[in-house]
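Removed from the display is one protein chain of the complex; every other protein chain stays in position.
Presenting chain A:
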Amino acid sequence: LGHDIHFHDKKIALLEAGPRKEYDRMPDSYSNRVSSISPGSATLLSSFGAWDHVCSLRLKPFRRMQVWDACSEAMIVFEKDDLDDMGYIVENDVIMSALTKQLDAVADRVEVFYRSRAVRYTWPLPSHSCDTSPWVQIELADGRRLQTKLLIGADGHNSVVRKEAEIKNIEHRYDQSAVVATLHLSEATDNNVAWQRFLPTGPIALLPLSDTASSLVWSTSHEHASELLAMDEESFVDSINSAFWSNVNHTDFIDTAGAMFRSAISLLKPSGTAVRQLPPSIAKVDPESRAMFPLGMGHAIEYVQHRVALIGDAAHRVHPLAGQGVNLGFGDIACLAHHLSAAAFNGSDLGSLRHLLKFETERQRHNVSLIAATDVLKRLYSTRLAPLVLLRTWGLQATNALPPVKVRI
């Protein structure tokens, strides 16, 4: 918003709980918190000049995504026919640094309060009355007071803004935690494929960072996650390799049924089954890079209220299996910025529900279906029960064979 021409005269304050993060050169080791950035998100970041900074620091584009089941041979491959990238794996610190640089560029309009925390919000009364200010009042931990026409809550899935605004949230804790780590491959390779295998305990994903390193995101039960963190490095590496390579979960029944289906498809559509590539094997893990955090799902009933808007995880939280969480947030930002820019050019009061509701409708329509689909997939793939495995095996194989459906995904 600070870079938007219609916001030339406006003042924006950004309250950031963490410290300022800016890098001129990335450290040699990779951070274990990474995100999969979609091309759409990259476009947003480049629209105000941040993507250039990301590119000059470091990122890894990937061209192909292979997703397969642990309980069967079913597999689906996403790739773009042209030479475009499907997405980019970027460390979160890199994105933060790029954003910090671009924030500095508009420092006359955007003031960033690092290491700050809001302790009290005072909401305006809905009907305009005489003496009290119609704006939102915010008191910071250090005693400073701010007032604003529009408060945007981007404070994560435990959003304080959302709670204080008394916006109800549908939430559900999965019995899963995600384990992240930075891994080193046994041998250098092009490494431009993202791998994900659905184990009964949860999906394990390998996201490329460079020719020799990848990032791990392994969603599994809380107990297993703790074990993985506690075990020594060699056992950890072995667990990862066997998770990707072992066929212990296959049953003859499913294998035969799957093979039959595949032959059926290849009769109908000869090119319908793609070549199965083999994921790289892991040699070692970066010490200190192992971490875990619990997973859950959430969706706020409303994204907006008079003078309040929620974006990103404050509005919705998803399972990492689709790699979409941060991209949904970027989509929220693009949409809200568009509506606010138009409102500013119309001279409207920025906190007015009239345009905030347009943002809410647009994003809820888009987000709800994706969040629901991610949740369904998570549950579908959490079981070994034969009927469901068969269902998802055939479903995956069929989807792999149908280009129109794959393109939509």
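Methods note: a residue touches a chain if its C-beta (ideal position, glycine included) is under 8 Å from a C-beta of that chain, and two chains touch if they have at least 3 such contacts; residues count from 1.
Here is the rule we go by: contacts and distances are computed from a predicted model.
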Chain not displayed: protein name in its UniProt record ("Translation initiation factor eIF2B subunit alpha", "Exosome complex component RRP45", "MAK16 protein" or "COQ3 protein"): "COQ3 protein"
Selected from A:Pro27, A:Gly143, A:Gly347 or A:Pro387 as touching the chain missing from the view: A:Gly347
Residue ranges of chain A at the interface with the undisplayed chain: 4-9, 40, 43-44, 47, 127-128, 130, 133-135, 334, 337-338, 341-342, 344-349, 352-354
